[in-house]
Each structure stands twice: as structure tokens, then as C-alpha cells.
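Only a single protein chain was left out; the remaining protein chains are all shown in position.
Here the chain labels run A and B in written order, and each chain numbers its own residues starting at 1.
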Amino acid sequence: MQVSKSRRVFLIVNAIFMLLVCLAIVLPLWMVVITSLSSNEVAAAEGFVFIPKGLEWTSYQAVFSSSGYTGAFIRSIGVTVSATALSMALTTTMAYALAQRELAFRKFFMNAVLLTMVVDGGIIPFYMVVKQLGMIDTYASLIIPMAITTYNLILMRNFFQSLPESLMESARLDGCSEIGILCRIVLPISVPILAAILLFYAVGHWNRYFEVIMFINSSKKYTLQVLLRQLIFQSEGDGTYSVQVNNFKMAVMVITMLPILALYPFIQKYFISGLMLGSVKG
Amino acid sequence: MPGKTLQSLQTQPTSKWQLFLKRFAKQKYIFMLVIPGVIWFILFKYYPLRFIYNAFTNYGTVAHPRFTGLANFQRLFLSPNFWRAFRNTLILSFYNLIFYFPIPIILALSLNELKNHFAKKAAQFVIYIPHFLSWVVVGGLFNMMLAPSDGIINKVLVSTGILSEPIYFMASVKWFRTVLVGTEIWKSAGYGAVIYIAAISSIDTQLYDAAAVDGAGYWARTWHVTLPGIRNTIATVLLLTLARVMQMFEQILVMYNSAVMDVADVLRTFSYVEGLNRGNVGYATAIGLFTSIVSVILILGCNIFSKKVLDEEIL
Partner (left out) sequence: MKKTLASVLAVAAVAASLAGCSSSTSSTASSSTASAGSTASSQAASSAVSDASQESAEPAELSLCMSQIRWGISVDDNHMQQWVAELEKATNTKIEMIAPTHNDYMEKLNVLLASGDIPDIMIPQQAWDYVGQFAVRGYIQPLTQYVENDERFAVVKSFDNSIYQSGDDIYGIPVNSGNNKIFWFRNDMIEKYGLEIKETMTTDEFITELKKVDQSEAIPFSFPKHIVNFQIFYNAFGAYGGILPDENGVYYDGIQTQEMKDAFAFIKTLYDEGLMDAEFITNENSNMREKIYAGTAVSDVDYTSRYINYLQSASSVGAPTDFTPMYSLVGPNGDLGTLNESGNEAVCVSVDCENVDAAMNLVHYLFFTEEGRMLYTLGVEGVHYDIVDNVLTPREDAVAAGYAVGLSDLISGWAAVDIQSLGFQFADTETAQIDKNIEITNKANVSYVGPLIKIPMGKSTLYDENVATYNSNLYEMATKIVLGSQTIDEAYADYEQFWKSIQGDKMLEELNAQ
């Protein structure tokens, strides 16, 4: 394909635009990282540090020298993994069923699902349901009640719906069961969207904070996010607390972010062009 | 629990009921797939709605709550702070739709055009990081960067001559909404682009090849292949954004202060303060109910608009 001049200009402008966007994002993040690596003196004087003045690992060492973080870290991973698995199972099956045009009361179900995005009872009735199910102060309360995010469900359902009907029809004619169609035909060609939704769920569960505070009573079940908030706000009270300058807070912050960030490259490789459809449509 | 669906089904005429049974027999496997989700929704989304009854009581403020009719709503509609929150909710929702909504699409399209494979992956990764900072941290970060005394943004704007003197963005009635929308874009746009990136990935490459054979340039391909390819996703996300836009909350709770309440207090923060800080549960539920009704009207309105103008239902 010939590359025209205007095309080349466009590509360069586009690259510059993307570079600026990345800079706008990286600079503040740079400050977070540099602050976490600065000494108490520098961090206290500047709040957030932009130009590094002697970097050290002391904040990170301080974080890792406490067994509290390790425990919370493991709990966070456990909750995130199991909650994401349940989320994906429930969301995929329901989205697939709702995408089937012949499903009875499909519209009713869809509207009922949509309605939950805007009509919300608030935290207190939610708490009461969790309590009636006997889940208060259990890990189940962090997994089951938050299993489906309506937003993700609808995204996935609409994607399934955009798949060519003929695919499923021919599979049905071949005598494939619905589960079989879902697992053998639909899921393999939906890998990019599944990867995206998986990421959304994993991030959502990992970052969860408010519900943990509400549903969990005993400190031994707290997740990493709770510890993070705890540390960030520790110096707000009126008692005597250790000095928690920004460097320490940001170190905890970075440590909290890293595991879920590390997930991204694994997910990213599924966002490959032309993975699907091309081969089957013909 | 699935009793509710059954109950509503039984009200159908018998013929329809039989028809349903027939269809059900035919598609029981599809039904089995939908049932776990339906149970979950009834349990965690619909069952708690019974609590909305409390919007008509003085629950939370007295030892023995009783039915008070529309008293909560009367109090609500008389409160100047409520109308302020309502106005701010609408304005901020509108801003978010106009300014925030297109940005993830632009980012995804722009990323798609990066030809260097490594640069593409790196950029994708970078724009998505801010989502992992909690609002508490983002709030603190921008608070510092926007500070009039030594904030980097003010320094840059003043030294380049764009501003003659620093602006206290975080305390400025004129600027605070811009700050809210701007930080929302900074934090979430890259993350929001992920869904479009995924959608673009699943466009059939043969379509591009065909377009290239037809001699279509970049814009033509974007217009005729890429955008139609992700059109469904855009419509879905628009609808979902509409549904969520009234719910914005945590960002504001973390970032607002008493200098900017006039432009920043929204219905959710208003109800949060009433319900969870002050324990006026009935009153807070009434605010929540009002918010829900407005959201439903908003969505239905947009649906009608889309049907009339775009000839397509987004629902």
C-alpha cells in the first residue's frame, strides 16, 4: 500500500498527540514514584517531589518489614481471584442467554437488568441482605454480593448479540448443546472482550474498599486497600501517631498498585486484531 | 427467590402461558444459563429495593419509625441545598457526557494508528495506569499540582504567560467543575479506551483489506469500517454512561470543600452526608429515590431522542 504524504503527516501528528497524552499521565505518576523513593526530610518539605533529591528504599523496606501487609496482600489476591472467577462465570452465562433472540421474556429481563443501574436502595438495605444471608464478616460477603456489575454484563451481552446468528444456528443443527455452543464456539471468538471484562472485574475487586469496611468486622480479614486507606489517613486524627509523610503513603500506594498493573500485559496480548470472525465468516 | 418471575408469569393468559411452556421446553438450556444470574439480581438488586418504602417514613431519626407520607419529599423540595445538588448533578452529568465521553474513543482510534508495535503497547499500558490510583490519592496529587503557591500547573501557566497570576483552582467556583471533569478524564479515559481497543481488535481485517482495494484513505476507512465496527460498543457505552452519570460520587466526596459546594455538591454526596453521616436514613432514601426517577426519565428521554433522530433504539 502506498503511503501518501498527508497520511505520513497524519501518522506523525497522531504519534505526537499520543506522546503528549502519555506525558500528561506519566508526569504525575512520576511524582508518586519519586516521592515514594524520597527521604522523610525531602517528602515533608515538598509534599510531592518532582525532581529527585537522593533516592532511597527506606519507605519500601518499612512497608515490607511488617507482617501485616503480607497477610493483607494474600487476602486481597485470594478475594480478587475467587471473586473474578465467580463474576466471569455468572456474567458470561447470563450475557449469553440474554443475547439469544428466542429467549422468552428477553426484553423483560434486559430492562429489569438495566433498571438496576439507576435504581439503587443504598448501602443499608444491601447490608441487611448480606446480613440475612449470614455473610457479614466472611470472605463470601466480598465475593458473592459484588459478583455482577451490570455495566460489564450489558457490554458482554451486546457483544454476544453482535455475533452472527448463523454461527450458533449451524452448531445447533449439528446437535450442539447450549453450553457446548457457548464454550466451543462463542467464547473462543470472544477472547478480546472476555479479556477486557476480566480485567474490569479484577481491577474492580482488587480496588474494592467501601464494601470491605461495611461487611467485614474483624481486622484479620481486612484487605490491602483497607490498610492503604488506614495508612493514608492515619495522621488525620487527634492522638499521637507516627509521622506518616507522603513518601511512606506513596510507597504503600505503589505496592498496592503493582500486582494488578502486572496483570495488564497478560491481558493485553489478547487484544490482537483479526483474532475472530474473519476465519468463520466467509 | 425466582418466585417473582413465576408470579408475574402466572398473570399472563393461559394460552400465553402454554405458549411459554412450549418455548421453555424448547429452550430450557438457555434458561438454565440465565437462572443463576436472575437469582443473583433478585437477591442483591431487587430484594433490597423493598427498603425504598422507608423514603415515606422517618426511619433513622426516631426510635419507632412510622409512615410519614410525603414529609421527606416536602422537606426535600423546600431545601435550597437540594435544588443546588440537583442542578449540579445535571450540569456535571452534561459536562461529563460532552467532554469525557468522546475521549476514550479518540484515544482508542489514535492508539490504533500507532504503527510502531512497541510504542502502541507501551502507550496502551501507560494511559491505563491512573485508574489504579484511588480518588484519595488522585485528589491529593491534583490538589498539590493545582496549588496556587507552588503547584506545577500554575507555575507552567504563569511562566508561559497564559495566566497573569496563579489561580486557586481547587477553591474557585469558576474552575472547580473543569477540575472535576479534567481529573476524571485523566484518571479514567485510558481505562475507558480499553473496551474500544478490544472492540477495534475484533473488527474483521478483511474489511480493511477490501477497503484498501477500493482505494479508501485513512478517514474513509475510519468512517466506513472502524466506526461502524465499534458503533454497537459506542451505543452501549453511551447508554451505560447515561445510566451512571447521575451516580458520580466518590471523586466529588474526596475533592470538594466548603468553598465550592455551590458548584460541586451533587445528589449522591447530598444523600450520603444525610444518610451515612447524619443517620437520616428515611430522608436519604427519599433523595436516592428521586435520583433514580430522574435517571430513568433521562434514559427514556435519550432513547426517544435516539429513536426519532438516529432511527435507532439504544435500549
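Please note the rule applied: a residue touches a chain if its C-beta (ideal position, glycine included) is under 8 Å from a C-beta of that chain, and two chains touch if they have at least 3 such contacts.
Please read all numbers here as calculations on a predicted model, not as lab measurements.
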item: Missing chain: touched chains present in the view; value: A, B
item: Touching residue (missing chain; options B:A25, B:A63, B:V213 or B:V309); value: B:A63
item: Sole contact to the chain not displayed, among B:L78, B:V213 or B:V309; value: B:L78
item: Residue of A:M168, A:V226 or A:I255 in touch with the missing chain, whole complex considered; value: A:V226
item: Contact with the hidden chain (one of B:N143, B:T233 or B:Q247); value: B:N143
item: Hidden-chain contact residue, picked from the options A:A15, A:V33, A:M128 or A:V191; value: A:M128
item: Residues from chain B at the interface with the omitted partner, ascending; value: 4, 8, 46-47, 49-54, 57, 59-65, 67, 75, 78-81, 143, 147-149, 168, 170-171, 173, 257-259, 261-262, 273-279, 281, 300, 303, 313, 315
item: Touch list for chain A against the chain that is not drawn; value: 40-41, 43-45, 47, 62-69, 71-72, 107-108, 111-112, 115, 119, 123-124, 127-128, 131, 136, 210, 213-214, 217-220, 222, 226-227, 229-231, 233-246
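The working rule: only the chains that are shown with their structure count from here on.
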item: Residues of chain B touching chain A in the complex; value: 5, 9, 20, 23-24, 26-27, 29-34, 36-38, 40-41, 43-52, 107, 110-111, 113-115, 119, 121-134, 136-137, 141-142, 144-145, 152, 186, 190-191, 194-195, 197-206, 212, 217-218, 232-233, 236-237, 239-240, 243-244, 246-247, 271, 275-276, 281, 284-285, 288, 292, 295-296, 299, 315
item: Sites on chain A touched by chain B in the complex; value: 1, 4, 7, 10-11, 14-15, 17-18, 21-22, 24-29, 31-32, 47-48, 50, 90-91, 93-94, 96-98, 100, 102-105, 109-126, 128-129, 133, 144-145, 147-148, 151, 153-155, 158-159, 162, 177-179, 182, 192-193, 195-196, 199-200, 203, 207, 209, 225, 228-229, 232, 250, 253, 257, 260-261, 264-265, 268, 271-278, 281
